[in-house]
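Structure below; questions to follow.
Complex shown without one protein chain; remaining protein chains in place.
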Amino acid sequence: MLAERVAAGELPPVEQRLPKNPFVRHARQIGKYGGTLYDQTGSPGGRFHLDGALIAGAQETDNDGEIIRPHLCDRVDVNQDYSEFTFHIREGLKWSDGVDLTADDVLWWWQNEQRNAVIYPEGPRTFKVGNDYAEFSKLDPWTFRIKFPTSFRPCLNMSASEWMAFGSYFGQPAHWMKQFHADFNPKADELARQNGFGSWYQYYTMMMEYMHPHVNKPHVGPWFRAASTTTHDIYERNPYFAEVDQEGNQLPYIDRIYVQVVEDQKLQTARRATGAVSEGLCEMSQISVFTRNAARADYNIKHWRLANGSECMFAFNLNHKDPVKRRIYNDLKFRQALSYAINRRRINETLYFGQAKEWQATLSPKVSFFDPSWLEYCARYDQDTANRLLDEAGLPWDKERRSRLGPDGQRFVLVVIYNQQAFPVELLEFVRQDWAEVGVEVIMKETDFRFREWVCRAGDQDCTCWNADMVEEVAAYLPWATKWNPQEVLFYARDWWLWYYNSGQSGIEPPQRWKDQFERMAAWYRAKSVEEYRRLGHAVWDFFSRQLVCIGTVGYAPQPVVIKNGLRNVSDTLTIGYGSLWAKSYMVQTYYWDFPEGHG
Amino acid sequence: MPATDTILDIQALTVRFHTRQGLVSAVDGLDLALRRGRVLGLVGESGCGKTVMSHALLRIEAPGRIEGGRISFFGRDGAEVMLDALDPGGSTIRRIRWKEIAMVFQEPMTSFGPQHTIGAQIGEAMALHGIASGRALQPAVVASLQSVGMPRAEETARQYPHQLSGGMRQRAMIAMALSCHPTILIADEPTTALDVSTESQILELLRERQAALGMSILYISHNLGVVAQIAHEVAVMYLGRIVERAPVGALFASPKHPYTRALLRSIPRVDRDCALEALSGNIPEPFARPAGCSFHPRCPDRLVGICDQVAPALRRMDDGSEVCCHLYGECAHG
Amino acid sequence: MARNGQSGALLLRYVLKRLLWAAVVLVLVSFFAFLVIQLPPGDFLDSYVEQLSRSGMGVDSATLVSLRHAYGLDRPMVVQYWEWVTRFMHGDMGVSLLYVRRVNDIILERLPWTLLITTTSMLLMYAISIPVGIYAARHQYSLGDFAASLVGFVGMATPGFLLALVMMWLAYLAFGMSLGGLQSPQFMQQAWSWAKLKDLLWHLPVPLFVVSIAGMANLIRTMRATLLDELGKPYVTTARAKGLKESVLIRRYPVRAALNPIISSGGWLLAELFSGETVAGIVLGLPTIGPVMYRALLAEDMYLAASCVMVMSILTVIGFLVSDIVLAFTDPRIRLS
Partner (left out) sequence: MTDTVASRHSASQWQLMWAKFKDHKLALVSLGVLGVFYSIALLGPFLAPCDSWQTSRFAFAPPARIHVFHSGRLMRPFVYGMKMTSDPRTFERSIAPDKSTVLPVRFFVRGAEYEWLWLVRGNLHLFGVGSGGQINLLGTDILGRDCFSRDIVSTQISVTVGLVGVFITFVLGCLIGGVSGYYGGVVDNVLQRFMEFVTCLPTIPMWMALGAAIPAQWSNLKVYFAITVILALRSWTGLSRQVRSKLLQSRDEDYIIAAKVAGASDSRIILTHLLPGFASYLIVSLTLEIPRMILGETTLSFFGLGLRPPTVSWGVLLQDAQNLAAISVYPWLMFPAIMVVVCVLAFNFLGDGLRDAADPYKE
């Protein structure tokens, strides 16, 4: 595909498109160019199975999430006390439209977007130690430096975790974003209004999306979004992608990712089962169809594992607006009781054929400061203890012992909002029953992926659930970024965190033990030595585990995957996680079709 | 053997309906002859099978079935056509319908289709039977409307049935019936639905057209009084049979059959003041036709042992009338 | 059709009256749509603000207030409604946060497919149910009649989504037809070509069947019933006595009469079709408006949802209008009274 465009003079030859020393990725086999990958999503620009492959950051981790190695930067120099980080961008690195990606882009992003008072009235959430922000400086076109007032080790981890908002410093092409920015385009407001937005910054924030970049937004990942309708997105290969295989062929091999919009979740499953996607996860509950249909649908099933510390973990909104509920949720006994009430064995046997791990949601056991007792904590199935704890928590049974009464004397009901994840919804039904048996009535409400987040950010949820990553060494150290963080995906204590992070200007003042925890985390990020890093790390995670802010179910579950026959370089055994591994582990850019023309 | 001027000769006609309750003989061995250029009045209580019979003549008796007897029709050229033998859907009968035998129906309100204008529906018939076509059609339609004394004929032609009054609609109906100059006109209670003044107008109109066109009319009515005004000859029908047939004068002067007498007695007369008598009892259920003379249950002077056993046959009387009754059996013998 | 000036004038008056009524109805519809926006808990702004601060720090109360003002959410309902309606009338349906684009563009993309599905299935319905209905009425209690009413009843009683699901699966088993959408993916990226058209036609039957079966069942029943009592009317006898051929007669008189209720049901039918289209659209993943609305409702992207409802309703109102006017043409009694 690119060859013709080169011939037609639309593109410079490959050696001019690649940086001086491109990143060499070892492909299992040298592939053939061409073909299309098929995938599906719930709404245009929404998440899809392969989208982890779309983005590339300054650095990356290995597949075990333990080692950090350069990616789009060929070198990162760190000073003695981890306060100065010098990033050397691969010389000649280009956006997908051929424009150089230089230090200027990064600085522009920092100064005009992150530090812009209109876009972020309260300043950016990252690169902040205490109350001071890091300094960004340009040493030469291909080199920039981030300087922190004190040591800030996680800066490396951050640069390796492109899925964090942080990674977006390679996600905002200055030359393109300027048109939406009032400081650079006086007509920005008009432009926004033409597109139905009130003012420029609203439109700009929409355009900031870097994971599923907007149509024709210059991009550094292997594919960029070339077209988007309400029925499908098309991601074209990035002709300037800075990766080559061991023989020097530019990656990716596959020209196009075609993402069909399929609004109905059930239909998505059906399409996977009938071979409509090139690669997709099988629902365990539907597995019999997948196996029976393999021949007709022309795919094979590989047995991967989901690197989830917990398939699904529940977090209660500790900052709930209703004082009564807030008091209950804040009661550790309540959370412990609900953890004891879950029959993890039953979930495991019915849904995972007994092959998942019945443990609490926490870090990956491979982490250096890991503590095995975290896994067992309150993970036992013990209804009596649960009932006792609930009684103590001030939730007495009603007369007929049907359900428990809240302090206000009303039937105690809580709503868990969720949106469909990799985990089977049946799991929620089990939990609902287990909790109902100890008298806690639960309504499981499915919502849309984004809406769930919006509601939680607004602090309107009782309780929500999400899969817990298998958090490895690198991911665990991402500042304020793991799912245990009060303001990440589970949003269980957003107001406290805001209070701390804005030093009391907004949010709600947390109780002392949480202030301590925040301090502890801050100290951990400033750790001077490896020893200190481990000690504080253990303390931080010990607090999270003992506080049981997230109640885990079962983890490390088997995950069958359907792969279209003829798709090559797909690993047979893989542990896919959504942590720092998530994007890298498939290495989609090395996938290829053995008959590309057969997959137009 | 029919007389030479017979245009329609019905012999032992039987029309039956197969209903869920059982077999119903609406017309049961009916004999009748219609003569050229004459008006035959057919009288009988409602439900006695008059309408079915008339439909049978046009072979639109469905869902009833002709299960006996014969209907011979002698066209303009005098050739005989066996109507009963024809296929009701076939082209022969369709050519006879309206062109030879036309009909005026009981309900002027609903006998025109609501979808099309009067003119369209009349023109349809004329075009169908090659009376007029193309440019000539519209004038022909108007003419036919004028011929029945329709005021503002052109406009009426353009109007829809629901815009006309009952009388007007019946006039239009007659116009349509006559539009193809049929040799026989069957008028099935054409005035029942109309008020008295309109009724007399319509009768006048019919008489006038008959005289003008010299066609034969089979005038069906339950009202002897009306028939008296228009018919040359009257046939009285009871339960699907003719019980008496006579020239109109003879019938009124000396009615023979008890049923006829009863009918006559039920007409109000100005010149004679006697109490009106209603017929005793009502018509038997059609599928429970009494044995013997079907009238005997209601007959004031029935002969026990005969009337309720033997079915009488039609006998010709001296005064040229025919009657079907045991009371006149003897005098025929001696 | 209007045969003279007087009836023409009447017709005009009738049409104008209908137009006026339609306008009134549309106003009511807009009320409903606005209600749809307002109904759900957790209001639109919360979502929007959060969207704004996605990677940021969340918005302080001051900004919140200013935003509330910017979106007129601090003003009384009436004002909000008025602003929404005026914007709608100027063809600005607001922006969808779910699709991150203007609602207009979304609707415009989906509308053609929606119309394709609905109109074709409408034609299909008429084309099939009218002759079948006539047949059933003329051969009452015949085998064909029985079969027709059986199909009719099943079509009426089977939930659309179920039908869709099963048909989809069967189509896949039988023809290996790809699930979801009206075209095979490889064609969707290409420009229109014969192959693409063929592919489209290949995918159409299942959705059309699912969408139209219920309405078709209904039409057959109505057609049969009305034709049956029309056939008993005296004017049919008259026409027969006139010597008309049976086929001609049926076509010219009772069928013409029996068509009226069918025609007058046109608008209602359209409403039903949109219902069917929504269900089938979601289950079969059609590129129609229905699924978008479904998605929008789940995401409580209310401006989008409301616009979908609004558009469908407007189309239905137009449908009612058209069917009424057509009826006025075909049925003189309506036109002239």
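Think of it as A, B and C in the order they're written, each chain with its own count starting at 1.
One rule holds for everything that comes next: a residue touches a chain if its C-beta (ideal position, glycine included) is under 8 Å from a C-beta of that chain, and two chains touch if they have at least 3 such contacts.
Since we're looking at a predicted model, the values are computed, not measured.
Peer 1: Given the contact definition stated above, which residue among C:L11, C:M223, C:M312 or C:L327 touches the chain not shown here?
Peer 2: Of these options, the touching residue for the absent chain is C:M312.
Peer 1: Among C:L28, C:V79, C:L123 or C:L197, which one touches the chain that has been omitted from the display?
Peer 2: C:L28
Peer 1: Which is it among A:I30, A:V289 or A:L405 that touches the chain not included here?
Peer 2: For the chain that is not drawn, the touching residue is A:V289.
Peer 1: Pick out the residues on chain A that sit against the missing chain.
Peer 2: 266, 269-270, 273-274, 284-289, 291-293, 303, 346, 349-351, 353, 355, 411, 413, 415, 417, 426, 429-430, 432-433, 436, 443-446, 558, 560
Peer 1: Given the full complex, what residues of chain C touch the hidden partner chain?
Peer 2: 21, 24-25, 28-29, 32, 36, 39-41, 153-154, 156-162, 165-166, 169, 267-268, 271-272, 274-276, 278-279, 282-283, 290, 293-294, 297-298, 300, 305-306, 308-309, 312-313, 316-317, 320
The definition used in the following text is that only the chains that are shown with their structure count from here on.
Peer 1: Taking each chain's centre as the mean position of its Cα atoms, how many Å separate chain A from chain B?
Peer 2: From the centre of chain A to the centre of chain B is 94 Å.
Peer 1: At what distance in angstrom does the C-alpha mean of chain C lie from that of chain B?
Peer 2: 55
Peer 1: Touching chain A in the complex: which residues of chain C?
Peer 2: Touching chain A from chain C are residues 42, 46-47, 49-60, 62-63, 70-71, 92, 94-95, 97-104, 106, 109-110, 168-169, 172, 176, 178-181, 185-186, 188-189, 282-285, 287, 291-292, 294-295, 298-301.
Peer 1: Given the complex with chain B, which residues does chain C contribute to the contact?
Peer 2: 3-4, 233-235, 237-246, 252-253, 256-257, 330-333, 336-337
Peer 1: List the residues on chain A that touch chain C in their complex, please.
Peer 2: Answer in residue numbers: 36, 38, 40, 42-45, 119-125, 165, 168, 195-199, 201-202, 205-206, 208-209, 214, 227, 229-232, 234, 256, 258, 260, 262-264, 266-267, 270-271, 274, 276, 296, 446-448, 450-451, 453-455, 457-458, 460, 494, 498, 501-502, 505-506, 600.
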